[in-house]
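For this view, one protein chain was removed and the others were kept in their places.
So that you can tell them apart, the chains are marked A, B and C in the order they are listed, and the count of residues begins at 1 in each.
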Amino acid sequence: MIVMRKGVTEDQINAVVKKLKGIGVTPHISVGKYKTVIGAIGDIETIANVAWETYSGVEAVVPILKPYKLVSLDFKDEPTVISVSEFMLGPSCFGIIAGPCSVESEDQIKKTAASIKKSGAKAIRGGAFKPRTSPYAFQGLGEEGLKMLKEAGESEGLPVVTEILDIRDIELVAQYADILQIGARNMQNYFLLSELGRQKKPVLLKRGFSATVEEFLMAAEYILKEGNRNVILCERGIRTFENSTRNTLDISSIPVIKKLSHLPIIVDPSHASGRRDLVLPLARAAVAAGADGVMVEVHPNPQEAFSDGQQSIDLQEFDGLVSELKVIAGMLGREI
Amino acid sequence: MIVMRKGVTEDQINAVVKKLKGIGVTPHISVGKYKTVIGAIGDIETIANVAWETYSGVEAVVPILKPYKLVSLDFKDEPTVISVSEFMLGPSCFGIIAGPCSVESEDQIKKTAASIKKSGAKAIRGGAFKPRTSPYAFQGLGEEGLKMLKEAGESEGLPVVTEILDIRDIELVAQYADILQIGARNMQNYFLLSELGRQKKPVLLKRGFSATVEEFLMAAEYILKEGNRNVILCERGIRTFENSTRNTLDISSIPVIKKLSHLPIIVDPSHASGRRDLVLPLARAAVAAGADGVMVEVHPNPQEAFSDGQQSIDLQEFDGLVSELKVIAGMLGREI
Amino acid sequence: MIVMRKGVTEDQINAVVKKLKGIGVTPHISVGKYKTVIGAIGDIETIANVAWETYSGVEAVVPILKPYKLVSLDFKDEPTVISVSEFMLGPSCFGIIAGPCSVESEDQIKKTAASIKKSGAKAIRGGAFKPRTSPYAFQGLGEEGLKMLKEAGESEGLPVVTEILDIRDIELVAQYADILQIGARNMQNYFLLSELGRQKKPVLLKRGFSATVEEFLMAAEYILKEGNRNVILCERGIRTFENSTRNTLDISSIPVIKKLSHLPIIVDPSHASGRRDLVLPLARAAVAAGADGVMVEVHPNPQEAFSDGQQSIDLQEFDGLVSELKVIAGMLGREI
Partner (left out) sequence: MIVMRKGVTEDQINAVVKKLKGIGVTPHISVGKYKTVIGAIGDIETIANVAWETYSGVEAVVPILKPYKLVSLDFKDEPTVISVSEFMLGPSCFGIIAGPCSVESEDQIKKTAASIKKSGAKAIRGGAFKPRTSPYAFQGLGEEGLKMLKEAGESEGLPVVTEILDIRDIELVAQYADILQIGARNMQNYFLLSELGRQKKPVLLKRGFSATVEEFLMAAEYILKEGNRNVILCERGIRTFENSTRNTLDISSIPVIKKLSHLPIIVDPSHASGRRDLVLPLARAAVAAGADGVMVEVHPNPQEAFSDGQQSIDLQEFDGLVSELKVIAGMLGREI
């Protein structure tokens, strides 16, 4: 919809109409008491590529169609189910991913794997390459860490989720991981998105902490467009003025995305809050809001964690968390 | 804590120390490798009233103590229970307030009262004076509306919650209402806060949509300071960049406030989202996160509502909502 | 514009069309490849009062017309000039208001008045009733302060600007002040706005720290609607995630508002930044961006100020500031 200014001239309207016709779009003109509006119903990309605001007489351009396609419920109206061995996300199953922020040692990761498996986790997470705000902070064990993680996962039958930071590492990481994670800081790293769209493993895409829901879905569109339809969305908090939590968990994004997309969406209450004492209530809220799963930071000894200790729960707390989530998930017809 | 710049001189430190002593505060000086820090442990107001940043050599002032007192768990470590006839908010009871945005007619409000009572609501809300962004929008029925609301409430045994907009109306509104609401736009209207602190009816204080948790608690402090300890906090969404919902429900604020204050906190999922289809999932999330209650906009016929129709659920939807909340509240040891 | 969902039925379209006709609006239907859009060109308030989102088949409602009228350039295309004795704001004159945050003593305010007058200020500001986040902080001298302020202003020929906090104080304050200020926290206190619209003195309206430009103009509309056309808008920073300044000066709002409204707009660099060292560069930026004036906190001795000392400049700094602003204002064809 192209809204023209009050007092727009015939010539100004004609210039817009001519351009629309030139790009193969049929214009519909509505003359109101105050404003004239030109409807341009046609291919959204063709229309969006023109700088309408630079035409004189144009006041505003209001897009009506959503800019994404493949991720949309309009395109596919059945929920996408993600399934990797026992790990499953979908309308009837609620999936729990757990593990430490960073893989630190064989002992740490094995102990974690055994315990979370028993509690009810269906996949294990752990970082081998860590994005840190400070160049002086611990950056992860690299390939060594990936090996430990894979071994721990295999011995318990838990698929492995880990983050890819550098586009040059895709092959390396894919040797060890079952689900490839794109972190919040890389949500708009379009080359990385496209490359992961060209391989077959499921991708766990975290929402950028200042991305709108629409931009989040557009980022997923980059992956689907290249052929990979197995994308898990992950809400992990957005940046706001509130400073009692590291980020603000946008709990509404869960039901909002359910109305727009067929992709499953999970919640990361650990990064959203940055506070160990909030992980349990926020995980409960996530299930209650309709999320398909959660991803939780768990560490055998949070006090000694190399990173994110302040937001990690311990193995026993995790066990209690799973029990509580089961009740709410059950009420909503989902199994853990 | 007063942090001094690198290269601070003796004289600059002495000026700060002298001023601290002048206002009756004992300074503690820590000289570090890079910075010198002066600890000023004493009465927070006395210290905060000085413009330390204007002293040369001062880099930053970092407050350590919380600025509120009476609302704090440090002051009173048992949860405050609010109780008005059958309506109760506290650790073992979850309270539901429901009703239309505006009182529109006797028929509308009576029908609503009868139905929500049967479903399980414990108090009725309705607006008689409406704050509207546009001066041209419907502004409420005024005293006429208050009368209808009170009658409808009384006939069903439901206490009445309504908003006060104008400080000059307190006496008038208090004749009809059992709980007096301060809206989000008035959260920092300090004269209104203080006046309501001087009367005895419970006050429902909504969080300003751009207030931090700390500012929210400070606003409650204004009420408690004047003597009224019966304050209900209400989270109703904060303003962020995300535009798929009217505001962003800050679900984390529930457990955060539980760690800081003894006051009960409820959630308004209708104003938080501005979307009828999100009211149910967000209400569930609120219970799951540990809220003490919810306040929901309900209308017999949302399509014909004079205001906020797009975020009101109908009577049947409300009935379903209460049933679902009961299960989650029950799991957390609360009765509805 | 009412956008219908994909797969909308004839009946759903007809229900919307019928309602539109029922409220006297002519609908225009455009059927596109993917979506059907119903244009509703008519009286904006009548249309906005219906909850279209509750009609089945409706996906979104997109307003095309601006919701304000009297403040709009569409209504009056010549800039409004505010003039109170020597103080003038308009296309050819740049106005400077200066003074302390709070009136503290006769000596303080007289000294300030004499000095800023000499430097080039055209009006004096000072607070007698102070809105403070903490109920324990200094709340102003009240009427005593108003008297001192008026005397100081009169002796130097400077009109007086001061804030009204309590609607019950309008008459009192109007006895002493020439321009009545509505603070940021009260920008949506609609009763206060309307009352000030019914008296004749110019109103200085500060932007709420989380108000959009549109909401800011809507607040001004409340004043104009009651008859008072002399409103000065004041940008004073908005709340964002950035924490190196108290608020984030939205410098773009100056040219944005110039495109939308005929009302003059000034900038308050002191409250926007909360930092004395930023007042000068931000004041320069304000003039350069096209503001009609600035309001600056000035104190003879910022270290001893009762409030806002950390953001007040001293008398000498103010003198330097005026000299610099003169050069930039001159380049843009404005006189100070």
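Throughout what follows, a contact is a pair of C-beta atoms (placed from the backbone, for glycine too) under 8 Å apart; a residue touches a chain by one contact, two chains touch by 3 or more.
On a predicted model such as this, the values are computed, not experimentally measured, just so you know.
Touching the chain that is not shown, out of A:Phe87, A:Tyr176, A:Phe209 or A:Phe318: A:Phe209 (per the contact rule at the top). Between the chain not shown and the residues C:Glu86, C:Asp107, C:Asp277 or C:Glu335, the one that touches is C:Asp277. Only one of the listed residues, A:Arg185, A:Lys201 or A:Arg229, touches the absent chain: A:Arg185.
Looking at chain A, the residues touching the absent chain are 45, 48-55, 67-68, 131-138, 165-168, 185-186, 188-191, 194, 208-210, 215, 218, 221-222, 225, 239, 275-276, 302-303, 305-310, 312. Residues of chain C that touch the chain left out of the display are 210, 212-214, 238, 240-245, 248-256, 259, 272-273, 277-278, 281-282, 284-290, 324, 327-328, 331.
The chain not displayed touches chain B at residues 1, 3, 6, 28, 30, 32-35, 37, 39, 41-42, 60, 62, 64-65, 74, 239-241, 243.
Please note the rule applied: only the chains that are shown with their structure count from here on.
The chain with its Cα centre farthest from the Cα centre of chain B is A. Look at the contact of chain B with chain C and you find the same residues on each copy: over half of the numbers used there are shared.
Innermost chain of the displayed assembly, by C-alpha centre distance to the whole-protein C-alpha centre, is B. Annotation: 38 Å between the Cα-based centres of chain A and chain C.
Chain contacts: chain B has residues 210 touching two or more partner chains.
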